[in-house]
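Report on the structure given below.
Of the protein chains in this complex, one is absent; all others appear in place.
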Amino acid sequence: MKIKLKVKRTDPEKGTTGYSKYEIEAPESTTLLDALIQVREYEDGSLALRCSCRSAICGSCSMRVDGRARLACRAKIIALTRGDESHELSVEAMGNMPVIKDLVNDMESFWAKMRSVDPYLRPVGPEPEAEYRVPNETMIDLTHTMNCIMCGACVSDCTVLEVDKSFIAPAALAKAYRFAGDPRDGHTHDRLEKLSEAGGIWDCTRCNMCVEVCPKGVAPMNRILQMREMALEAGLTNNTGARHTNIFTKSITDGGRLNEIWMVPGSVGMFNLPRILTEMPGALKMARVGKLPFNQMIPPGMPGSHKMQGMDRVRNLIRKSASLKAPKPEVKD
Amino acid sequence: MAVYEHDVLVIGAGLAGMRAAIAAQQMGADVAMISKVHPVRSHSNAAQGGINGPGVGEDGGPWEEHAYETTKASDYLGDQDAIEVLAKEGGREVLQTEHWGVVYSRKPDGSMAVRRFGGMGKARTFFVGAITGQAILHVLYEQLMRPSVYKAMRNYEEWFVTSLIMDEGQCRGAVAMNIRTGELHAITAKATIVCTGGLGRVYEPSTNALICTGDGISLAYRAGAPIMDMEMVQIHPTSLKGSGVLITEGARGEGAYLLNKDGERFMTKYAPSMMELASRDVVSRAEQTEIDEGRGVDGCVFLDMRHLGEDLIKERLEEIYEIARDLVNIDIAKELLPILPGVHYIMGGVKTDVDGLTSIPGLYSAGEAACVSVHGANRVGANSLLDTLVFGRRAADHAWPWMQGKTFKPIPESVVEKDRAMIRGIMDRPTNGDRIAKIRRDMGMSMSANVGLFRTPERIQKQLDTLKELRARYEKVGVEDKGKVFNTDLLFHIELGYMLDCAEMITKSALERKESRGAHTRLDYPNRDDVNWLKHIVLTLQPDGSEKMTYQPVTITQWQPQERKY
Partner (left out) sequence: MAMKYAFWPGCVAKGAAPELYVSMNRVAKELGIELVELDQAACTGAGVIQEQNPEMADALNARTFALAQQLGLPLMNICSTCQGIESMVQDKLSKNPEYLAKVNAILGDEGLTYTPGLEIKNFLWVLVEDFGLDKLKSLVKRPLTGLRVGPFYGCYILRPSQLLGKEEHPDRDHYLEQVIEAVGGTVVDYEGAKKCCGFPILTINRENSLKQTGNHIHEAQDLGADALVSPCPLCHLNLDAQQPAAKAVTKHEIELPILHLPQLIGLALGVAPADLRLDHHVVSTKKMLNKLAAPVTA
């Protein structure tokens, strides 16, 4: 089958960028990595890319294909082109990280963020003579996070990182979960506390991009959400993110539907006047065009607040749902 | 600054390298670690099935059992003093990794779970699903990310070693290129530990990653260190059809069957007692015989995991489930998986004693690059991970006290000149129509054809001639990329040189050993010959450039060689 590649080149010595087009013949089972190696070995020895294991375990070959981060050794050409031999695949280095050369990124920021979450077990108390005794379910749960091969795909495409490089970003946060969720670690509370600060778990915009691009089913966003739940349970509620989920939930338990008006004060703090005032111009604009829901003026929980039809049945359901125990969220490729 | 000074230089940042670095750093040494890839990209991460834990809890069993089984599996070429060390100290290493945080699978009572592995009479292999190597590798790297360690240790990440520095008969570190700048520097040290892993890419196909090019073995050889047992190349029974990617022995450990094209569990004919879990060389030869005698399909036989059930596969063999699905579109819960024997591991390597020390003062080696020998003529599965940890640590444990109180004169920058000239020579060569990749492929395929599972003197001799031709081509081939930054073309060129060194050593040793033992099968000498060949073959480069071949008797402590039956 014919394969057409348009690869973005970066020349580190000249400081220039450009594109190289390649057209090769290869079997139908060819992966993007196979194709790039074929190019490198037989067409253009100057093409730089990182690769090693060819079996999605070393994490070297992550790159952007048609705008989306992928592991090259896992990406079948025929799936990428949907069988269309005329489709020219656009290949470039990962996003959100500087490029050293061609398809090779400088991943120092990636590793620095990793180090920033204290990514090593910190047990407390005397070491047992034999192994720590822990339930297998916990180990299985952590193994899903340990599946992370540090390829950088999630970081490459993280939508928050695009606008804010101080966000710890999915990979490091998933790694943080691996410790927060490990019963052998003695610093869970400290970890969650630190992670609840700016740039941490509450800064994720919940766009699922990292879940979508992760080649190993780590689902970093789900780990972030698990840590949010753990942080709330641990009483770490004095931050906007925690207040946001609380006011939202309160809005539903009170009236069954979202009360948009009180989202802002409820999240930022009822007495956070400066912040509330920043929203006023927007709120006024909305009011002027009839978008301000006046039936929401009374905050949830106060007498007279808006309640949907049949709220008493919803209330019963909510009350009884407290006895449920949800299975852990998974996304597998 | 082109010259750097350290106490301990570790070359290679896989399991052995990082273990050595951690151990040295814990003792207070100024440690530097060089790796041509980021540590977590090291090939240790591809080990899937597990790590043996002799002496760990009840399952680990008495260390003597593990030592005996390792000795037997080595077809009695393993040095039993080294094997005893491995067995006695292995358990402690396994527990150390658990304390550091490895998420070993557990039994209902919370203790670590075990599975059976080839060559072991009982289940003593501890595991993390099918990603044990990756799990341990990442945990070791986590330890290196501790602020105190991270700040203290110098990590030459993506630096490529071009030669070892020898001074007055001692090894004083290495000359290395910073891949990101193309500049060469001298990284000097009092002790150097070579942990560069294996050489699978000398063969094609192979389960190994593209980076497994025998660098350290060749570097040590060129520095004059004796290299031992190179004919002992392990051919793993289950590598995936096409890519050669590894399918863990753990699958058989969980109960998978090997079937020929008639749906027979053919291992009954070759190893009626251990069946699919006989030692790897036995299983690989069985498979190849089935294939050669027409009972294979497309050069493969089959791994049958359908009876294991989807739940067990998803929990304990998820990694290979995904590999099968993504690389060959097969659902192993429902279909047969075509596999064939593939080159996987080199039992041979840099000759060391039980402390990882070579005959060159200041030069140590550990892990797959080294040959102590604990694996002899055939390595038991799940012993490699153990080997890396035990001997990685021991090398550091020996080096640090050894260097106390000694003086080490500074090394001048001029040591770098020879390699600079070598590189200039390669860069200046015109392209001549030949390509590094072509030479490498020709080497790989001819090695597989001529020095593979079943060896004959005619084919081996033919390979010696082929290697001469390849070397001549190698001396003439140039590189396409003339840049300095991240010039992977240049690196491949130098790696090919290392691989050719290794290929030559493998082939020469294979010609020399006139018997069949473990992984080395000579059709003209089909039996084991303990009278003449209970010894290692050692190759040493002499100062005058010639090569000397010597023999090293096998160290026997407890177990006299017996006929090996499974």
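Going in written order, the chains are labelled A and B, and every chain counts its residues from 1.
Here is the rule we use: a residue touches a chain if its C-beta (ideal position, glycine included) is under 8 Å from a C-beta of that chain, and two chains touch if they have at least 3 such contacts.
Since the structure is predicted, the reported quantities are computational estimates derived from the model, not experimental observations.
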Legend entry - Contact set of the excluded chain (shown chains only): A
Inset, instruction - Sort through A:V124, A:V163 or A:L277 and give me the one touching the missing partner chain. - result: A:V163
Inset, instruction - Check each of A:M1, A:L225 or A:I298 against the chain that is not shown and name the one that touches it. - result: A:L225
Legend entry - Which of A:S29, A:S116 or A:N246 contacts the chain that the document leaves out: A:N246
Inset, instruction - Would you write out the residues of chain A that touch the absent chain, in ascending order? - result: 67, 82, 159-160, 162-164, 167, 198, 202-209, 211-212, 219, 225, 228-229, 232, 240-241, 244-246, 248-249, 251-253, 256-260, 263-264, 267-268, 275, 278, 281-282, 285-286, 289-293, 296, 308-310, 313-314, 316-318, 320-327, 329, 331, 333
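Rule of thumb we're sticking to: only the chains that are shown with their structure count from here on.
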Inset, instruction - Please give the residue numbers of chain B that touch chain A in the complex, ascending. - result: 37-38, 40-43, 45-46, 56-57, 95, 98-101, 103-113, 128-129, 131, 134-135, 138-139, 142-143, 145-147, 150, 180, 209-211, 242-243, 245-246, 315, 319, 322-323, 326-328, 435-437, 479-481, 483-489
Legend entry - chain B-touching residues of chain A, taken from the complex the two chains share: 11-13, 29, 31, 40-42, 44-46, 48-60, 74, 76, 100-102, 104, 107, 114-115, 119-121, 123, 127-128, 130-136, 139-140, 142-143, 146-147, 149-150, 179, 182, 184-185, 333
